[in-house]
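The other protein chains are all here in position, but one chain of the complex has been omitted.
Moving on, here comes subunit A:
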């Protein structure tokens, strides 16, 4: 066991954990931040996607000891009141069905739009290919990312 101070969604969290414990389980079981999901445990499905310094990573395969002082962002840090453009686009396109994979989908989409504000369908397919959705919401995810990209180009709306 070792002590870690983690920067998560702008706040510092102290945890006692085995150095090998993946960030996923630190978030879920030690910090009760359950928005990040367990799907496969081997970086195959993307349900556990979070940001490390703004880049999308699979938290199921990231030992807590490797995080250091990098800034972690989880779905809870995107916005708790759905004011982020990606969340708004997800609502507008009615993307989620069961919803389980959508935290990871949204984290991948937010990271994509940060580095590429004008993604083509091909760009979207490449950026999102690591995220599985068993409900088959892929066509709506594609539309929602285009919509979010357009929204992000508008001056800040009086959000709903």
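Structure notes:
One rule holds for everything that comes next: a contact is a pair of C-beta atoms (placed from the backbone, for glycine too) under 8 Å apart; a residue touches a chain by one contact, two chains touch by 3 or more; residues count from 1.
As a working rule, contacts and distances are computed from a predicted model.
Of "Cytochrome c oxidase subunit 1", "Aspartyl/glutamyl-tRNA(Asn/Gln) amidotransferase subunit C", "Xanthine dehydrogenase family protein molybdopterin-binding subunit" or "ABC transporter permease", only "Xanthine dehydrogenase family protein molybdopterin-binding subunit" is the UniProt protein name of the chain excluded from the display. The chain not shown here is touched by just one of A:69, A:94 or A:118, and that residue is A:94.
Although one chain is not shown, part of subunit A still touches it, namely residues 1, 18, 20-22, 25, 28-30, 32-42, 44-45, 47, 74-76, 78-82, 87, 90-91, 94-103, 106, 124-126, 128-129, 131-142.
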